[in-house]
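For this depiction, one protein chain was excluded, whereas all remaining protein chains were kept in their positions.
This part shows chain A:
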Amino acid sequence: MRGLAELAAKAGSRDDENAVLGLDLSQAEQFYQQMVLIRYAEERLLDLFSTGALNGTTHTSIGQEANAVGVINALDRSLDTVWSHHRCHGHFIAYSGQVASLFAEVMGRTLGVCRGRGGSQHLCYRNFYSNGIQGGIAPLAVGSALGDRAKGAVTVVFIGDGTTGEGALYESLNMAAVWNVPVLFVLEDNGIAQTTPKELTLAGALDRRAEPFGIRSFAYDGADVMDIHALASDAVRYVRHESRPAWLYIRTERIGPHSKGDDTRSPERIAAARARDPLPILRSRVANAADIESRCMAIVDSAVSLAQQAPIARG
């Protein structure tokens, strides 16, 4: 077994991070690389679960990668803060490029980003935080945005359509608006919460949820990461320069199951979700897609092997 310091250095040095995120590539290549990396990493997680190599649960964002990549690349990673939830791997990878320490975290290894304490939905890395209580992160995002307002920083908080059922969200919208807090609420509406279609539980329009609070709304229906990035950049610029909250609504599709094998949707419904896969949309516009894909596969392979070599966390 290799020394932990060496593993950690491999998993998390600044240079690696830039390369993993493709920060020196053209924008289309960079976004494609990040989306493919998220996709491959999450498919691998599901594989590892199905072979019994992983414990607990995991929620993948397969189909929603363009949201994570489009929004997070509109931020200043060294200044801004991101809050995410149970479905956080995509947001996390787009923010951090820390693939090995994500795998290690989900595997409960000491190399994990929280040394194996948090697991899949409780990640923390620099200014990135996730937690598994729906809606609970919304006031935290208001607080972190308020706390860093004088630095010119922005906080982004991701929520799903189902989470609009939580009261904490509305308390947060109110405080964000009344106190001029630079926080961007990003609603990824995949139309379903676990097994429950939104029509069964949610009244009113989700794209305009924040408008009665005097919060400016941005809305998009589609899976083109370039469009999402452009819109998110507008929203982030507004939040930062006006020091006002904003609401970014993205109509999206969850291609994978809620967590591991629990998909109660009809085959037709899943096929409709697949038809809005963001990866092929961008692939056709990237010249060296195959190179990027093999690079991502290599990153995931090496991340899994690094994680597997790390000791199991137990106290």
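As a convention for this text, a contact is a pair of C-beta atoms (placed from the backbone, for glycine too) under 8 Å apart; a residue touches a chain by one contact, two chains touch by 3 or more; residues count from 1.
Here is the rule we use: contacts and distances are computed from a predicted model.
Per the UniProt record, the absent chain's protein name among "Amino acid ABC transporter membrane protein 2 (PAAT family)", "Predicted Fe-Mo cluster-binding protein, NifX family", "Putative zinc-finger domain-containing protein" or "Transketolase C-terminal domain-containing protein" is "Transketolase C-terminal domain-containing protein".
From the options A:107, A:141 or A:307, the residue with contact to the chain not on display is A:141. The chain that is not drawn here is touched, among residues A:22, A:70 or A:118, by A:118. Contact between chain A and the absent chain runs through residues 81, 114-115, 117-118, 122, 124-125, 129, 131, 133, 136, 138-148, 155, 167-168, 171-172, 174-175, 178-179.
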